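For this depiction, one protein chain was excluded, whereas all remaining protein chains were kept in their positions.
Then we have chain A:
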Amino acid sequence: MQKVYGSAAEALDGLLHDGMLIAAGGFGLCGIPELLIQAIRDAGTKDLTVASNNAGVDGFGLGLLLESKQVKKMMSSYVGENAEFMRQYLSGELELEFNPQGTLAERMRAGGAGIAGFYTKTGYGTQIGEGKEVKKFGEDHYILEEGIFADLSIVKAWKADDTGNLVFRKTARNFNPPAAMCGKVCVAEVEEIVPRGSLDPDCIHLPGIYVHRLIQGEHEKRIEKVTTRKKEAV
């Protein structure tokens, strides 16, 4: 089976429809599927629900889909870096379902692993727990959270082989593996596709079984906050 496509638009061909649920990898702007996001912007698919830890920044990442008003609802843990997001949310144009970060990651992982729901202590006694089933195990209270089953997963990795085995780099791994797992179809964009046999099988972070389509591309990899220290004078 051929998984490698020539462009982000080709890789998404036939997968997009209005009102769909998309799970996206990335943390802040680190490890985001920037090429696939741009292709979804160009495709104009509307009324999207997007499960992603963050919502990009103005003009980059998922911020592009917010500006073009293609997003109906976000499922996120932190959206503080995006002025357009805040404007749309506070004016009621955009729905937002806050998920604690670990709950969001586990909901994706669970969805991908065939787990319909799980109990977690996170959020018990807060707004997040309101309306959710509570169960006591031992001395502690847990709330029921449901797995996420997405129509499409979009993720970014460092390297892949042509069978879809993925290797991530440093903290750019973040939400990408759980996001990849929870979609009916997963499209991955990578910096380099290498021939099969050239990745160490012991060092594959996400086996190709989770990855259906693949593109290689040039990534801007924008840095959100550059922080440095000075070299001490000798």
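In the analysis below, a residue touches a chain if its C-beta (ideal position, glycine included) is under 8 Å from a C-beta of that chain, and two chains touch if they have at least 3 such contacts; residues count from 1.
The rule we apply is simple: contacts and distances are computed from a predicted model.
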Absent chain [UniProt protein name; select from "ABC transporter permease", "Phenylacetate-CoA oxygenase subunit PaaA", "Succinyl-CoA:3-ketoacid-coenzyme A transferase subunit B" or "Spermidine/putrescine import ATP-binding protein PotA"]: "Succinyl-CoA:3-ketoacid-coenzyme A transferase subunit B"
Which of these touches the unseen chain: A:S68, A:Q101 or A:T163? A:Q101
Just one of A:L15, A:I37, A:V79 or A:C186 touches the chain that is missing; which is it? A:V79
Those residues of chain A which, in the complete complex, touch the missing chain: 27-31, 53, 76-81, 86, 89-90, 96, 98, 100-106, 108-109, 120-128, 158, 168-178, 205, 221-231
